[in-house]
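Left out: one protein chain. Kept in place: all the others.
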Amino acid sequence: MTDRSPVLELQSVVGGYGRMTILNGCSFAVARGAITTVIGPNGAGKSTCFKAIFGLLAVREGRILLEGQDVRGASPAALIARGVTYVPQGRNLFTELSVRENLELGGVALGSAAAMRPLVEAALDRFPILRQKARDQASTLSGGQQKLLEIARGLIAEPRLILIDEPSIGLSPLMVKEVFATLTGLRDQGVSILMVEQNARSALAISDHAIVLESGRTRLAGTAQEILNDPRVARLFLGGDAGDAA
Amino acid sequence: MIGPDAPTVLEARDLVRSFGAVRAVDGISFAVREGEILGVIGPNGSGKSTLFNCLLGQLLPSAGQVLLDGRDVTGMRPAALNRLGVSRTFQLLQVFPQLSVRDNLILAGQEHVGSRIARLFGSPDAGLGAAADRMLGLFRLEALAAEMAASLSYGQQKLLDAAIAFMAGPRLVLLDEPAGGVNPTLLAGFRERLRAMNTEAGATFVVIEHNMEFVMSLCTRVICIAQGKIIANGAPAAVRADPAVIEAYLGD
Partner (left out) sequence: MSHARHAAVLGAALAALVLAGLVSFALQPYGIYLLSLWAVYTIAATGLNLTLGYAGQVSLAQAAFVGIGAYTTALLMPHGVPFGVSLMLGALGCFVLGLGLGFPALRVQGHYLAFVTLALTTLAFLVMRNETWLTGGIGGISNIRRPAGFASGRGYEFLCLGVLACVTLLAWWLLRSPWGRAFMALRENPMRAASLGVDVRAYTLLAFAIGAALGGVAGALYAPLVQYIEPSPFSLDFSLALLLMVVVGGSGLFLGPFLGALVAVLLPEWLRFLQDYYLVIYAALVIVLLALCPEGLIGLAERHLFRRKGRA
């Protein structure tokens, strides 16, 4: 019997920056061992939602349940210890440090260097291109390689849930395919993945579930196929003709 | 269609830019004619952004020339090039985070209005209030006009970045990955606006982009750069079908 309970569940989460409210009662569940993609217009609160889950944003109301336990207000370090990893949008490497050093920083929470070494080796095995460049400065990697390094760094802490925000930005089609293949590989090993992606059609093609967020609320949720085939979604969020309120 | 007799707006001649032993741009030559929308594709790290930086005076090329309307502008400072009607967006977000959205736009136009001294004694918005409103409308940012740019989401800042580039009514705009992180529906609207500015205002664009759907539906011609060199140059469909481009960039 596989565990059918959600790995993560948001219940009526309200939050924002300072005096600005972005999430207006956001609720959804993230299935275990699957890829769930969040789509929606710009400014809908997708990235904000990730920050709220990862303890980077004060949540004013609602609950965030990880494996059934409320983790609202938990620090990022505590969440990493509980198996959550966050790969933010953009480039977030220590560019002056080597590839290996960047990977080692992904294991700081593990405490001991001895515990970390096999994990770093495993990451280098998983991504041969990173092993080739293990001694090079991270800044010398191409954009796609940098994104892979970020994902690899996130994997050092052996997460059960990965939050990944717009992994395809700035990547060539070839690299997008590679990054997405990495994500499906992780999913097949039982890791749960929650992804935000504006490159929605490609992302939904590799996803199991999808959530449509709008104005800080969950507008629709279903299987990736259902969402992809929903004519309203196609019109409003996947590049149809209608406008979109920013 | 762009006639073969349309004048050349921008031309690169044997441009080279080295960083140490690496030739990031390795002898690139091409011309952009008035009214063209030229797509630039290529793998990450192939030298596309370095090429833009050389074209726009952000970086001094190691060798070669950049010509604007046939005039040598190699190494001209970005501010001076901008005042000649050349504008750009950046790959990574480049807005003014602690200015309001509206002030971001007015800033983008004010240096093109009158003399510096006249601006000091003129109106605070340099007479650009209506132009800023029009831009806000075009990019659907009206509701955010008074917000600090920093408080916008990534996609909204991306739109602001583009709006800034168009504020002064440039005739040549270089866009560095404008589609990344923008919602597909909004992107479709953005594409239509670019097309309208191209046909109505006669503006010329050079667009670096990885979103092939966007490139194929917008550009009149595409060049593909790999390892600092142009490996394909021609009609969008022909470049997409080029085996070298598939091998280096698209995958199958």
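Going in written order, the chains are labelled A and B, and every chain counts its residues from 1.
Everything below uses one rule, namely that a contact is a pair of C-beta atoms (placed from the backbone, for glycine too) under 8 Å apart; a residue touches a chain by one contact, two chains touch by 3 or more.
Treat the numbers as computed from the prediction; the structure is a model and nothing was measured.
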Contact with the hidden chain (one of B:99, B:212 or B:246):
B:99
Residue of B:54, B:108, B:194 or B:232 touching the missing chain in the full complex:
B:108
Given the full complex, what residues of chain B touch the hidden partner chain?
56, 58, 77-79, 82-83, 87-88, 90, 94-100, 103, 106-108, 110-112, 116, 119-122, 124-126, 143, 146-147, 164, 167-168
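Please note the rule applied: only the chains that are shown with their structure count from here on.
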Whole-Å distance, chain A centre to chain B centre, using C-alpha means?
30
For the complex, give me every residue of chain B touching chain A.
41-45, 91-92, 140-141, 143-144, 151-156, 158-159, 177, 180-189, 210-212, 248-251
Over in the complex, which chain A residues touch chain B? Could you list them?
17, 20, 40-48, 89-91, 141-145, 166, 168-177, 198-201, 235-246
